[in-house]
Each structure stands twice: as C-alpha cells, then as structure tokens.
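Only one protein chain is missing from this complex, and each of the others stays in its spot.
Showing chain A:
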Amino acid sequence: MGKYHGNATTVLKPKTTQEVSDIVKWCHEKRIGIVPQGGNTGLVGGSVPVQDEVIISLANMSQVRSFDPISGILIADAGCILQSLTDYIAPHHHVMPIDLGAKGSCQIGGNVATNAGGLRLLRYGSLHGSVLGLEVVLPDGTILDQLTSLRKDNTGYDLKQLFIGAEGTLGIITGVSILTPPSPQASNNVIFALPHFDNVLPLYQSVKRQLSEILSAFEFIDRTAYDLAVKHGQGRALSDEDVEGAQCFVLVETSGGRREHDEEKLTTLLETLLEADKPLINTGVLAQSPAQFSSLWALREGVTEAVSKEGKAYKYDISVPLSTFKECVDVTREHLRSKGLMREDAVKHVVGYGHVGDGNLHLNVVADTYSSEIQDALEPFIYELVASHRGSVSAEHGIGAMKTHALHYSKSAVSITWMKKIKELFDPRGIMNPGKVLE
C-alpha cells in the first residue's frame, strides 16, 4: 500500500524449521528484534519492521508435508502460498477452508498468524476451528511441536490457539496442520440489486432460511464501491437498466453437492423474491457459466484493488451489528463533510463493502493523498463509533503496527493486561515482532 516502510537491512530466508530455530536462538542471545514475514499482504503493517529488526521470511519453506485424502488433513510448511495449496488438494476433491483476495501471494503461516477471515468464513468457520495443529519456533529458539492431526484433543491448555491471530508476537509459525473440507461439486452465484440498504437484513434472513446449508457467501457492496469496481475494470458490469435505482448490491454464493438440487433451491428463492408483494430486490443477475461466475465475484473481490487504483485508501475493517453497516458509512462521510474534507483534492469517496454473513464491514476512505488532516478526522472518530456499537476495530485484518493504539476500543483494560502477561511469559526479551499488537 506504500504506507509502511521498514528500515531492515537483513532478510533471512531459512529452509527448515531447525534453521529458523537457530536464527531465533542467536537473536534471542543477542537481543535482536525479529519480524516474521509471510506473503507480506497484511493491511495493518504486521509484517513490516518498525525499526531495524531482522526479517525472517518463510518464503523458502514451501513444501507440503502430507495430505490425507480420506480425512482431508493437510500438513504444510508455513511458507506455502494459499493458492498453491488450493491447487495441491484440488485433484483430491478438497478445498482450503479459507479464501481471500490475496490468495495468489499470501502464505498459510501468515494466514494462521493473523487468523485471516476472508470469503469462506461464513461456510467453514474461522481458523481457530480448522487449524488442528501448529509447529512454532518460540522466541528463545525452542521448537514447539504441536503438529498433530487430531480432531479431538482435550488434554490440557490448547496452546496453539494462542498463536492463531497473535500476528507473530509470540513465536514464528513454521508448520500448519489444517482440516480441509471436501470441495463442493456445484457452485452458483447471483448478484442482487437492492433499492435500499434496509432490505439487506430481511434479504439475508430469507436467503439463509431458503438456501440453508448451500449458502456459502453473502457479501455486501454499496453503490459507491460497485461503481469504483466497474470504473477500474473489475469484472463485467451489470446493464444500466439493472443497476438503475440500486443503493447497494448483495452477492450470494451457493456451494453444494448436487447441481440440480442447488439450482432448484436457488430458483425457488429467486421466484419468491421476485414475486413478493413488496420485493426486497430490484433485480439481479444469475451466473450462466463459470466465466460469469468469476466475473460476478470479480465485482466484489475487485473492490479492494479498485479502491487502491482510485487513490490512497484509509482502510477500516470493523465488526459492527449488521443493522449499522450503512449508518457507519454515512456517519463517517457526514463527519468528513462537516470537516470540509469531502472534496476532490482530499477525500474522494467513502465506501462500504464486506461480509454481511460475518458482521464484518470494510469501511474504506479513498483520498487523494495520505494526510494528517484526514487521519486526524478519521481517528479516533471511527474507533469511537465502533466502540459505541460494541464492535471490533479489527474484524479480520488484525492490529499489526497500525492499530495498537486502538486496541483499547475493543478490549478492556483487564484483557489487555492479561495479553501483556502472556507476551511477557513467551517473549520476556521482547524480540518477537516488536511494536505489533501491544504497545
């Protein structure tokens, strides 16, 4: 994003867990700060050194260690790229339980370290559930081998959970054991054009009820985000007639075992939606081919890229009650307008999109340049807004270096104290990814 610049002089690219351990042991002795780095696709600067720490890149640890096609359990080095793992298990009819826009460069170790959410969370749950075991190099160089592949294991504290989402502050994940679900045999998607945001929730309700187990994504894109995606060539646009009068869009994906069964359910849903006395939707399009399926997804996934192409983005990834999605976007826009910042050479757009299914809103402010004036107008304004809804200031992007100061908006003083105690316990010398998560 061009927002974080590290001053590291050294990048080490170990090939084995033992090498990682040796490096960490040395750094521990010499009290040298370490930044573990995966695909470097994080959005909150978690993998960027704050000073002159040594970067340990996991890129050369990219071997699949084992895959059991019966249980679907995959054990892989932390540096495996998410897409390559997806390709690896595809012939065995399995699919990775996570999927995100950065799949072509992000690494599984980084995904686990940041507890990445993404597009399949609604269906397959968070990594706290699908990760079965981890291999971690602790801040003193010790290798913690918890690389088991047990579905059930209630023997004492579940230490691996601490590393999921710790953003590399408690140790370096070097191996991951993850449960992969069988790949769906049939997928469909449809984009709905909605006249008002108020219809999103009732729509979510009827879609959930009617599609039940085949619903695999329910994504929200507001009109500004849609227009930006189209402007920057992300996916083929709907016809003017279809988008006319639409305030927002919803993308619904189904994944199931049998095409006919899924299509029947989807058709019934579409019929009830279109024939209702007070329709929740204006209209929509249903993908007729895999090519259209990807094109519709591109409209949603491409928003991130479109936002970066449009200008400099301030990205807020928040969890708030579903009913307040639009309010959060509107209130922020109004706030910026009242500060006189909504103008061509300052803030160009305030857009909202995200995972309705998970209560996760991506609130992006697209500006001409990064400026302290805009920054000050946004923060702590947005964090206070989130806190007022008892939401989370970071739903899936993590805290990294960017939001350490905002942690207290989502976590109580008691929680933060105990986090610090845990950090102190694992990393008394404070060498592991310093300056991240906790101040």
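Here, a residue touches a chain if its C-beta (ideal position, glycine included) is under 8 Å from a C-beta of that chain, and two chains touch if they have at least 3 such contacts; residues count from 1.
Definition applied: contacts and distances are computed from a predicted model.
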{"item": "Among \"AP complex subunit sigma\", \"Probable electron transfer flavoprotein subunit beta\", \"Trafficking protein particle complex subunit 23\" or \"Splicing factor subunit\", the UniProt name of the subunit that does not appear here", "value": "\"Probable electron transfer flavoprotein subunit beta\""}
{"item": "Residue, one of A:294, A:308, A:371 or A:404, that touches the chain absent here", "value": "A:294"}
{"item": "Touch with the omitted chain, as defined above, among A:270, A:342 or A:438", "value": "A:270"}
{"item": "Residue touching the undisplayed chain, where the options are A:22, A:198, A:242 or A:327", "value": "A:242"}
{"item": "Chain A, residues in touch with the chain not shown (by the definition above)", "value": "190, 192, 236, 238-239, 241-242, 270-271, 273-274, 281, 283-292, 294, 296"}
